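Below: the structure, in structure tokens.
Removed: one protein chain of the complex. Kept in place: all other protein chains.
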Amino acid sequence: MKTLNVGMIGYGFMGKAHSNGFSKANHFFDLKHQLKLKTVCGRTKEKAEAFAKSWGYDDTETDWRKLIERKDIDIIDICTPNDSHAEIAMAAALAGKMIMCEKPLALNGEQGQQMVDAIEKARVPNMVWYNYRRIPAVTFAKQLITEGRLGRIFHYRAKFLQDWTISPDLPQGGAGLWRLDVGAAGSGVTGDLLAHCIDTAIWLNGEFSSLSALTETFVKERKHNLTGKVEKVGIDDACTFINTFDNGSLGNFESTRYARGHKALYTFEINGENGSIAWDLHDLHRLQWFDYKDEGPLRGWRSIHITDGDHPYMGRWWVPGLAIGYEHSFVHQVADFIQGIETGNPAAPTFREAQKTQRVCDAILASAQDHAWHKVRKD
Amino acid sequence: MKTLNVGMIGYGFMGKAHSNGFSKANHFFDLKHQLKLKTVCGRTKEKAEAFAKSWGYDDTETDWRKLIERKDIDIIDICTPNDSHAEIAMAAALAGKMIMCEKPLALNGEQGQQMVDAIEKARVPNMVWYNYRRIPAVTFAKQLITEGRLGRIFHYRAKFLQDWTISPDLPQGGAGLWRLDVGAAGSGVTGDLLAHCIDTAIWLNGEFSSLSALTETFVKERKHNLTGKVEKVGIDDACTFINTFDNGSLGNFESTRYARGHKALYTFEINGENGSIAWDLHDLHRLQWFDYKDEGPLRGWRSIHITDGDHPYMGRWWVPGLAIGYEHSFVHQVADFIQGIETGNPAAPTFREAQKTQRVCDAILASAQDHAWHKVRKD
Amino acid sequence: MKTLNVGMIGYGFMGKAHSNGFSKANHFFDLKHQLKLKTVCGRTKEKAEAFAKSWGYDDTETDWRKLIERKDIDIIDICTPNDSHAEIAMAAALAGKMIMCEKPLALNGEQGQQMVDAIEKARVPNMVWYNYRRIPAVTFAKQLITEGRLGRIFHYRAKFLQDWTISPDLPQGGAGLWRLDVGAAGSGVTGDLLAHCIDTAIWLNGEFSSLSALTETFVKERKHNLTGKVEKVGIDDACTFINTFDNGSLGNFESTRYARGHKALYTFEINGENGSIAWDLHDLHRLQWFDYKDEGPLRGWRSIHITDGDHPYMGRWWVPGLAIGYEHSFVHQVADFIQGIETGNPAAPTFREAQKTQRVCDAILASAQDHAWHKVRKD
Partner (left out) sequence: MKTLNVGMIGYGFMGKAHSNGFSKANHFFDLKHQLKLKTVCGRTKEKAEAFAKSWGYDDTETDWRKLIERKDIDIIDICTPNDSHAEIAMAAALAGKMIMCEKPLALNGEQGQQMVDAIEKARVPNMVWYNYRRIPAVTFAKQLITEGRLGRIFHYRAKFLQDWTISPDLPQGGAGLWRLDVGAAGSGVTGDLLAHCIDTAIWLNGEFSSLSALTETFVKERKHNLTGKVEKVGIDDACTFINTFDNGSLGNFESTRYARGHKALYTFEINGENGSIAWDLHDLHRLQWFDYKDEGPLRGWRSIHITDGDHPYMGRWWVPGLAIGYEHSFVHQVADFIQGIETGNPAAPTFREAQKTQRVCDAILASAQDHAWHKVRKD
């Protein structure tokens, strides 16, 4: 059994989620490779070492370029803020490493395309952590759609609602708050939250054709943690758009960090000729399913508790009725990535697939700026 | 106790809902007037007579002009398809009748303005049946907003989802299906369903500024019941739009008759700085309420069962826990209209208020056609 | 079309619910008889007259014996406290009137048996107002069971939870509070609330075999409104029991007026070999249905919105998605009672059927007293 050594760059929230994914995959999935948390890389040595100790990494680095040069590292896992994804990923590709990169892939479509070109030239295994595809209920939704159970699709709607930035006293920038800093994040809810909704939508319903978007920044200025000054807020606090899909269905999307009462309510619904599906992240272990083929007076939305052995991934976990949670999507992603390598059938989304989401985000931000409909660029 | 004689024009679904409203108002509300179902007017004499017998109307008419001329009729209630509202209402105004008109007020904003002018010139009591304002949970939401409990509003979103026209075998036009005939209805889901959402939104969140809309007609041709021929479908099967409100909040609206699994799911949600509200028509007796002022770890959405004596209208009905339904909104509307006459403080929405919704609908249909943002005209 | 004149005794909460039932039945159901609210009878003349005016009764009586003697009265409707049901019903039977009696039928099984004997000797149409049988979702549950869709039944559980008597400052006795006075009510939650649960259970799952019960009176003394003194409370504040049914299934029942947060939460669930059903009064327009015959991974509880034309009674009301409420069960009961007379196939539950519930209540109260299992007497 070959060992694959993981070198992780970044040790924030995502560093924890990824480390958990790597450390559990072999416990629950039959893989031909043994994953090993080898090295964690971060700018602050003490923090990196503390993190390494908690999770059992062998050692640390403070310079990601050194990590990439190391011959004992097989997989580079990128958990840094968005503005460094491109540079690290392209260097890691040149060094011939396997690459797993946090989402969104890039700051924008142009940068994303450079990354795709570099990684495909290097022919290294690659993946982007759009983890929600691997919540079992979401994977099951994909199965139902692939089986044709919904028939022609009429509508796709998705929301991602949070409420953690309503206070104007919250600063922007720096550790834990870089998502509010347009320089580090590239955009606000569009790249952070809608990117998830878009990735799932492309997977479940195909590509976007054209769209019209509206963004708003409710709190115009915030203290910046890195400069210590009150500065203009450059991100979008909220974004909503309407769109057409290539398959003729209509889309409606919305994301905000100003929806009081919702912590991380990612929800989508798909309406087809013969059935409908709905899901939300706050009750991620359930799938709502409406089947028009049921007998007329007995038709109703079924709340399916996705915890049976014949539900995706669930045969690896516990017994019917016992739910898993958010973190398991990362375990599944690790397992699928490794199995993709083992079978030669790469797991999705690769950089190329994740780049589609970048192009939709570009169209959103452009439309919000010029108040016109935009076609989504297909690379 | 003075009697007010009602002359109702039309005896379809809405004729039944209105008749029930008129017949129950005196049983449950203390009014100074006794409402009397006097005359029902419809083109087919036998049907009008059967309807009159079921509901206890004294007599029938087959020509609405004769009904309007009758001196023993106090209130003209218009339940006909949309294309006849204007002519009837303006004639009734000239005849000095009180007027209650089904929604939407008119086929479009221009026609609506003529109606407003005519009725205000005649100075007759008038109201449009946007009945959902008087679902107790919705009225209670209005109270909470008026009390300032939500603080600054960030988001308003509403949907009205149905699924009854998915089959391409369903014809358009004629009795029961005039809502699919653009000639009789003026538009599809925009005037039929979104008009409700817009009326509620204006009431709860103020006027619309500008919007961008998308419409679709999924089934392009249907047999027309009146001509017997397959004809182009002129209505919008689905409509979604994004908008700004005058108060700075963002709106997101959607309506369709192609959302498999939803019968009449009108739902809205409002997110404010200090609280949020959500409601839906499928569980119309509940209001979802999130209060940021609750203690942190105890915060959660409250499902309020709107059946207590101190909830709007509910002191007139049963005891806590025992729900009322859809039809009661019409009873409330009758009671409020009469009390508006008795107190000199007219019940809303009057024609003038309902005309605001027409202007929003105009902007929606224009935007959907030219794919540009439109400002909403303020008369 | 023959008119049936109704003479109603009592004008409290139930008087209102019954009057509404009588006044609406002809509007929504095709009956061969026209119901007429003729006379309301109550001890306080002014109150009776005010009630008569609101509801359109022709006149009033203050002595129920006079009402029964009147030749122009066809139906005697008994809405008085429990301790007068027997005397009134037996006198009305002797006078040859049709009788509709509020539940519970009697103060106890012995008295109930006398009533059954008297009314069957007089051969008059009779019915007891166990109205929850005619909530459409409950009637639909009965259909599913009758069709054999559940297979062998293993479990039946029901609760009726309220919270309105928790305050020790609430007095007992007199108008509006006679349900707390053991003299007028006979028992507490057993006869008031569990009687409903038992009636439904017998209808859906057959007769009770034996049971073991536990009752409690949390507030031992309350001021009595009629005497003005603090007196011992004689009713059961809460009652729970476990039982076997004749069909071999197990039962679990509970009722209380001390379940903080529940206004009138009557809920039942039935688990069978092939399916399960659940319902509750707080969302009375829904039926929860689990079908084991669905495909394995797609199994889930369906929430059926009981508002379609092919659901029981619903073809008489509005359109799919538009709910009716509590009061409609009384309209249905009136319509069924009249159709029972018209067809010669009496509507249930008759006095004889309602007497079964009395015998179960007797066993409950006896078991709670001697802490032993009791067989339920079958008359």
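As written, the chain order gives the labels A, B and C, with residue 1 at the start of each chain.
Please note the rule applied: a residue touches a chain if its C-beta (ideal position, glycine included) is under 8 Å from a C-beta of that chain, and two chains touch if they have at least 3 such contacts.
Not measured: the values here are computed from a predicted model.
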Thinking of the whole complex, not just what is shown, which of C:Asp63, C:Glu216, C:Asp246 or C:Glu342 touches the missing chain?
-> C:Glu216
Considering the complete complex, of C:Thr256, C:Ser303 or C:Gln333, the missing chain is touched by C:Thr256
Looking at A:Leu94, A:Leu170, A:Leu226 or A:Leu265, which residue reaches the missing chain?
-> A:Leu265
Checked against the full complex, the residue among C:Asn108, C:Gln172 or C:Ser276 that touches the missing chain is C:Ser276
What residue numbers in subunit A mark contact with the hidden partner chain?
-> 13, 17, 19-20, 23-24, 26-27, 54-55, 162, 164, 262-265, 281-285, 305, 307-308, 317-328
Logged for subunit B, residues touching the omitted partner chain are 140, 287, 289, 291, 294, 296-305, 308, 310-311
Subunit C residues touching the omitted chain (full complex) | 154-155, 157, 161, 163, 166, 212-214, 216, 218, 238, 240-244, 250, 252, 254, 256, 258-262, 271-276, 290, 292, 299, 301, 371-373
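FYI, only the chains that are shown with their structure count from here on.
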Average the CA atoms of each chain to get its centre, and name the chain whose centre is farthest from that of subunit A.
-> C
Using CA atom averages as chain centres, what separation in Å is found between subunit B and subunit C?
-> 36
Distance-wise, how many Å sit between the C-alpha centres of subunit A and subunit B, to the nearest whole number?
-> 42
Dist(centroid_CA(subunit A), centroid_CA(subunit C)) in Å evaluates to 55
If you look at subunit A, which of its residues touch at least two other chains?
-> 299, 301
